[in-house]
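Notes for the one structure printed next.
Note that this complex is displayed minus one protein chain, with the remaining chains in position.
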């Protein structure tokens, strides 16, 4: 039985946690989910550290939605830097799923984008933990999470990418 | 009995400490406050480290007011990076409450903004320490501290956000 | 027998792994390759850490293809910073091979550039591990990986650079 | 008896050390000063680390004067980031006193600014070490070092700020 930590924020404008948990459960079994909610993205690194170090999680998913202003971009950068440090300290993966508010044109697209990116990254997280060979099959295929895949520049496809968009 | 550290600066143009302490005390009990004042935001990381590591605090609140110039933005970024490092070293939360001088149009708005952001983050800090489940109820609701909440992009509300603005 | 770790991504639009492995094998012997595929460049640092710390690799090659947007540039910077940290934690080299999507004008050039940069860096990796003196012979000669070498500003050539472009 | 380390540079265009030492001695007693001179600001972090870790200093003052070019700004940022890391590693304060060459219009103002900022920060350093309560009295009063204080946005003054400009 594995333990997957999910850290999310009150700042985000979409309930990303719900989509992450549901997709994980649709994708496979043999894991439990542990949730940790913080105010904003800069609080995510220590939340993930606590999940991985003190609550026995084998991996974490960090869900955040940085705002559109310059200062928000800086916050996201600080958060990402911290999330990488936590991974190096714990030797465990944290799948960062950030959706920038200004990636979408309106609330409807934002909700759509957030859901889809969360779901596709939930699959990545599951595979990293249970089926890492599936990721190798998709290597170099230009996979994207949220918007459409960009595809291979060499015209390649891969078995692993069949079910992807 | 918990111990909440509050680090503040002589550089800030509003007595943020006063509002933080008062709101914490209005929100709940079973904690004491330990204060540490430094010159500017770049001194906050080690102040918080000392509060968390040497003075037995369970969490810290870092209060700062970066100036409007480019160099001030860089200082704030360095301070934030340091505050995240301290959290990862101590496995404890630091709630960073920075109010940028140029977020407000005049001194009056600056004082108003600083007070309100401090107070709302004091509630976040209290909840993280005593009622983390309250934050999960507010997850994904687009909560903001200071200016108005932005709200959910999915039209959701949450029980936990009822008392918020 | 040495162990060379290669970390690659599903985000990349070229199968960089294939070219790295093949060129390593064309260059020499006495090593085995261990592969680790992750979603994107920000996942490479912990992948390399795991390769170097937990899977006994003596060196790693980190293959990535950052996108053309500002946010992609920031991601690449965060990844590079993390890759340097891993090297300092393990005292082992990670040869970072990043090809930015906007370095090439179209898919064909992108595929060409990625392949050539990967291959030339695979030689660097091999030499660092088995023949470090070859690198010293090429020092200061303005070697580049992918596009043409820039050459010495002093009009020097070196024995070591003979086989290079 | 306390030990205050002062690190300075040959790059700076003002003898900042002289002003720091003199003002410390005018402000109080029960300390000795240990000096460490390096070429530029990027050498200050390890100099301070050596002062704090190997030469028994209880605190350090880092004196630097970054140049006016973009690359100088980046160097200053790298130095500041390093100085914060040293503080977190040693749990001791480093008061960073950087005067950017382009803050002043000519050499005369530069010398004046550097001297005044150094002197006011020397007082901060002394107080942090011997009278931290004095800093708390000045908290939120908009204190500045070098140019004029900006003052409180709430119209407050404080006993502690009486002797300031």
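Letters are used for the chains, namely A, B, C and D, taken in the order the chains are written, and counting of residues starts over at 1 for each.
Following the convention adopted for this analysis, contacts are C-beta pairs under 8 Å (C-beta built on N, C-alpha and C of every residue); 3 or more make two chains touch, one makes a residue touch a chain.
Computed from a prediction, not measured in an experiment: that's the story for all the values here.
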item: Which of D:59, D:110 or D:128 contacts the chain that the document leaves out; value: D:110
item: Contact partner of the left-out chain, one of D:24, D:50, D:122 or D:138; value: D:50
item: Contact footprint on chain C, counting only the chain that is left out; value: 73, 77, 80-81, 83-85, 87-88, 91-96, 100, 121, 124, 128, 132, 135-136, 138-145, 150-154, 156, 161
item: Residues in chain D touching the chain absent from view; value: 8-18, 35-39, 42-43, 45-46, 49-50, 53-54, 67, 71, 74-75, 78-79, 81-82, 85-86, 89, 107-108, 110-111, 114
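Assume only the chains that are shown with their structure count from here on.
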item: Cα superposition of chain A on its sequence copy chain D - rotation in ° rounded to nearest 5; value: 145
item: Rounded Å distance, chain B centre to chain C centre (Cα mean); value: 42
item: Chain A-chain C separation of Cα centroids, rounded to whole Å; value: 26
item: Residue list for chain A, restricted to those that touch at least two other chains; value: 81, 85
